[in-house]
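I am attaching a structure below and will ask some questions about it afterwards.
Only a single protein chain was left out; the remaining protein chains are all shown in position.
What follows is chain A.
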Amino acid sequence: MIDDWTPPPEPLLRMTLHGDQDVFVLRQRGREVAAAVRMEYQDQVRVATALSEIGRHAIGATVTFTAEVSAGPRLVIVVEADGIGVSPPEGTAAAGRLMDEVRVERDRISLTRGLPTQVGPERLAEARRELAASQPTTVLDELSVQNRQLVTALEEVQAHRDELLTLNAELEETNRGVMALYTQLSEELEQTNQGVVALYAELDERSAQLREANEAKSRFLANVSHELRAPVTAIIGLTRLLLDPRSEPLTSDQTHQLGLVQSSAADLLARVNDLLDLAKAESNRIEPNWAPVDLAAVFGQLRGTLRPLAKPGVRFEIAEPDVDQVELVTDEVLLTQVLRNLLTNALKFTDAGSVEMAALVLDGRLHIAVTDTGIGIPFAEQRRVFDEFHQVRGAHQAGGTGLGLPYARRLATLLGGGLSMVSEPGEGSTFTFDLPLRPAPEDDLDLPHVPAVLVVDDEAAARQVLREHLTGIAETVHEAADVRSALAIATRERPSVVFLDLRMPGGDGGELIAALAAVPDLAGIPVVVVTGVDVGHVPGAAAVLAKSVLTRRIVADVVTQVTA
């Protein structure tokens, strides 16, 4: 019995029992410790067996091997674990039979066995070194060390994962914020978009209204002119009858007054005719009739017809055009009208000096300049001389409708040309008409060509419009007024394109589309819907055109598009 035992500071070996395998290791290590401190073989077996008995029931405990040399050398093995001594493990009693002493305390069990007397401190130091060198003894030990490291690593990984999860959660929250912001922005954008779309729709509506108003104006002009022409013509005729020498004689006063009536009526007729011309030009009802034009002949004719208008003392000169080698293709009538208009104006406002006209070709365009030494146009007015019904104030209000120049400019535009003006008040003006030597190529040269086209519309006028637009595009234009005859013609003639009105009495246009699609041979024919109402997309139709905006260009483009 060693009552004054105190644990020495330096243990020989310390290990913890993590599992069953460690018990196995414990008894091997126990034997090694016993051997290292020079215990004899029998004692080695005793120590190992005792450790085996106790260790089996002390998983989790820490085992410390210590050697004491003072006061009789002995080996002390301490098994420590919380509360291990409260109910000692099963093997404790058995171990007690193998060891010199077994002491059970609350948290530890101490096993003591005496050592051979020759064991000194040097031997113990060496034993400590040997044991340290041989540790860990088994692969299992190493595995368990690695296992513990792995567990630590795993715990770290777990911690990292937790951190990541937290980060993720934060990120997700941020994401949600961003998404919310994005949604809000999207909504605002959507609203703005809707506003813009609404604005566009309004603009469309406005421009449609404007177009309608313009058309109404043109119609009104045409109607009024027509309505006015008949009575004015009647007045002129009746006045002529009254003035005829063969009718009843009139007093000189009456003759004079009737003469005034007649000239006024003639003036009125001229103005009404101007109006009618402009209305025609405005509604695009004037189609240039392209043909080679002999400019010299045109100039000669103008020279002859306008010379009488020149006031006394005014030199009227039209130079021979030096453009013989160039072939001019344009509309002779319209060209003459424009030039006559310019010359008439010049002659009207020139009291002295000269009115001259000359032509030259520059950059592939024909430039015809009419120069006068008349009263000129005030700078403030120059911008507006081409406006309809605008008359330059003062000396210019010599008579006329104010329609001459606008009409001339419109005709010039129809010919692909333009009118421009340079004027110095009091000095004179120069009007220049420049026009292409031949019609602009895009007007005719790149028109598509198809052998046959079928136009289906119950209104003859609408068919006529399309027929005119299709001149030069389609070799043959077939017309049908209803679905049934249209189907018959389509079957017989195999048109390249069908232009189809939707609303027709006795069969909707959609029926024709369906009927064509049902026949394999005809299913490939593209159908262009031409309609007065806004229908949007029409199923089965290759394109949809609005009747109100039909032009030759649009028709040509749609034919190109659907036959491509």
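As a convention for this text, a contact is a pair of C-beta atoms (placed from the backbone, for glycine too) under 8 Å apart; a residue touches a chain by one contact, two chains touch by 3 or more; residues count from 1.
Simple rule for what comes next: contacts and distances are computed from a predicted model.
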Problem - Undepicted complex member, UniProt protein name, chosen from "ATP synthase subunit c", "NADH dehydrogenase subunit M", "ABC transporter domain-containing protein" or "Anti-sigma factor antagonist" - result: "Anti-sigma factor antagonist"
Handout entry: Given A:Ala48, A:Met357 or A:Leu419, the one touching the chain that is not displayed
Key = A:Ala48
Exercise for the section: Return the single residue from A:Arg27, A:Arg128, A:Lys348 or A:Arg463 that touches the missing chain. Expected result: A:Arg27
Completion exercise
Omitted-chain footprint on chain A covers residues 20-21, 23-24, 27-28, 31, 41-42, 44-46, 48-49, 52-53, 56, 91, 94, 97-98
